[in-house]
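All protein chains of the complex are present and in place, except for one that has been dropped.
This part shows subunit A:
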Amino acid sequence: ALQVQQPLPSQQSGHVQPQQPCLLPLLSAGELAGRGRQRGPPGASKPEEFQISAGFQEMSLGDRGGRRRDFHDLGVNTRQAIEHVRESKTGSSGIMIRLSTNYFRLTSRPQWALYQYHVDYNPQMEARRLRSALLFQHEELIGRTHAFDGTILFLPKKLGNKVTEVFSRTRSGEDVKITITLTNELPPTSPTCLQFYNIIFRRLLKIMNLQQIGRNYYNPSDPISIPNHRLMVWPGFTTSILQYEKSIMLCTDVSHKVLRSETVLDFMYNLYNQVEEQRFRDICTKELIGLIVLTKYNNKTYRVDDIDWDANPKCTFKKADGSEISYIDYYKMQYNQDITDLNQPVLVSQPRRRRGSLMPGPAVLIPELCYLTGLTEKMRNDFNMMKDLSVHTRLTPEQRQREVGRLIDYIQKDDSVQRELRDWGLSFDSNLLSFTGRVVQSEKIHQAGRVFDYNPHFADWSKETRGAPLINAKPLDNWLLIYTRRNYDVANALLQNLFKVTPSMGIRMNKAIMIEVDDRTEAYLRVLQQNVTSDTNIVVCLLSSSRKDKYDAIKKYLCTDCPIPSQCVIARTLSKPQSIMAIATKIALQMNCKMGGELWSVEIPLKQLMVVGIDCYHDTVSGKRSIAGFVASLNQGMTRWFSRCVLQDRGQELVDGLKACLQTALRDWFKWNKYLPSRVMVYRDGVGDGQLKTLVNYEVPQLLDCLKSVGKDYNPRLSVIVVKKRVSTRFFAQSGGRPQNPPPGTVVDVEVTRPEWYDFFIVSQAVKSGSVAPTHYNVIYDSSGLKPDHVQRLTYKLCHMYYNWSGVIRVPAPCQYAHKLAFLVGQSIHREPNLSLSDRLYYL
């Protein structure tokens, strides 16, 4: 029987933590009755919204709700369960490179400790304000520097006695005995202290007059306005203080908040003028759902979950005191806000689930009183808009380093900030942390017997391999080219250019069956139904616009009902004669992959290794369904892949579907190789902040179970690596006196990693502008026994294997494939594609 080779890491194995309250930084800075609530369950009207201030009330006890997610995945200690990296998790290969990073050390006085006290009142005092007032009658004892939330008191100094009793008198002359008991002496590295630092730091950001939105802080007084798109960009910072490998550090990065200087109602008007009336509601719903809106009258953000077209501002709701009031009257009375359009629908926002307390009813919001924030999918796809935006948000390493330095400068220069820090005995280093990283050797690209080097600086080999034969070229014997009359010339140009570029690749090509269609979705579908046969290699559709519905219909039909690879091309992309050949080359390569061909490979020294990539797509429009793409390698060269996806319905665990995928992948592997892989390496992308614990506790054991179920004697080694693209960490190479992007292949496994994890960063891609973002890899389970160096090198190699890009990408290829697949299914198909396509990269 299969034995799990190592105990699964448990939540807090071996680490005894003192009993301590959970400090919760409270983020909502609004008003209790800030929005019209629909009738909620009784009891939900209890005041539960707290306000922050620059004062000390930012702290609260765990029993008040425990509703803040742990975004930093603290307390997930996976490294100690992985025996071979307990001593060292660092790699060794490559050449050394001097790096600096956007981290600053937090230093505390020698022998620093935070003293935690419990404060009791006799007789019992209820009001927190009163408790504070009574306690601070003894400021000479307690000192000026303190943090008190009504029960727990933090001081930077130790009181003379473990238990101190003092007496205070209320204004009514009542004497109250206050007992202050020392409960904990917290070392600088204790988790409570870490949360405490973050609270203190937020206080500093407030002192510096930065405005909090979500988790980050922004400076609204110097906005960047992009009037073309009605966008407003606020510069700001994202910050967090955590225990890193050797020290506690502040990680801070420049963040830009994209806000829109239009209300949801403005947006609706504008859209109404642009689309046909009968499609308006539908399009409007699609555009708005999932967006975050910011209310005019308080500092709160809400996610739009629905639009109630039947309601309007004249509708009434029940207030906490039981009286009925209309939205118009409510907003007029409460915030002096006039609602001018009485026929607008209302937005509905479901409160995010809270553990412990009752679910409040959904919040109803008036479009006219809400600003849009962030970008819609449509905006993200608007090349011109993104370009205009990136001018402001994309910072070169030099600019970024300067901006980050400015925050630290503020901190060092602001007197009240300095005083606050000094009082607590804390200080920040004024210089960016610097250390040594490694740049691993660049890979050689193997393609049908030929070996190519590429310029490691650009991490791209499209020029080097242009016109070279492919590893496996699929013939185009029988294929369709569908176009509208207007694009007849473009279709011919494409055909001619494909004839020019395919021979050198080794692709055998017959003339396409050319079919003209009307520019309507039904016309395309009819042509497909009439002309696609089981002998068809691929269907190429020339589309006259980027209208999504046509694309979706074609993809849906050819991925599910009639599983044949397809290639859609927007005619405009072929309109420039000077670039058409390069584009035809790209199209030829993509078509070849979709038909099951193979392009290039890198040397993979490990044998019998199956690599798996998983990524998730969260469909916000149709019922919030999540879709996971699952991609597994089928051969030694990692050139063939098995691809499936899981459509997760509400209430269903994603991992059930993943198990089924893994089982089929292993079966397919066996079919191809006549044996099973002895190692399985899972790269898991799409894990949100704070979800690591779930992954470790549920998903990994399930994967192990699944491997166990394959056969009695089957006992492969498993590694699970969490891949994270969205990290605040940035590295700067200090060469030539100016901060530069570190070169592709830069590996960092010291200083900025976490001591409780087996983690590392790799900068694999090259960027043309802006600062490169490293990818974070966290090995949460590993029975492979592979050296960290080998895991790092293998990971980097896999970043070379994404066939839609002749260069190195940010993540291992299977993750990117999984992403592509999940995105296609989530955006266009909404069903599981036909399994007969699963051995091809049909979704590229």
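The rule is simple: a contact is a pair of C-beta atoms (placed from the backbone, for glycine too) under 8 Å apart; a residue touches a chain by one contact, two chains touch by 3 or more; residues count from 1.
The rule we apply is simple: contacts and distances are computed from a predicted model.
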item: Record-based protein name (UniProt) of the chain missing from this complex, from "CTF8 protein", "V-type proton ATPase subunit", "Small RNA 2'-O-methyltransferase" or "General transcription and DNA repair factor IIH subunit TFB4"; value: "Small RNA 2'-O-methyltransferase"
item: Chain not shown: contacting residue from A:Tyr115, A:Phe280, A:Tyr335 or A:Tyr410; value: A:Tyr335
item: Residue touching the undisplayed chain, where the options are A:Ala147, A:Met232, A:Met249 or A:Val539; value: A:Met232
item: Per the touch definition above, residue among A:His118, A:His256, A:Lys296 or A:His618 touching the missing chain; value: A:Lys296
item: Candidate in contact with the missing chain, chosen from A:Asn77, A:Ser100, A:Gln116 or A:Ser132; value: A:Ser132
item: Residue in contact with the excluded chain [from A:Gly173, A:Gly449, A:Gly467 or A:Pro577]; value: A:Gly173
item: Residues belonging to subunit A that touch the chain removed from view; value: 29, 31, 51-55, 57, 127, 129-130, 132-133, 136, 170-174, 206, 211, 213, 220-221, 223, 225, 227-228, 230, 232, 234, 259-261, 294-299, 321, 323, 335-337, 371, 383-384, 387, 486, 546, 551, 567-570, 572-573, 583, 586-587, 590
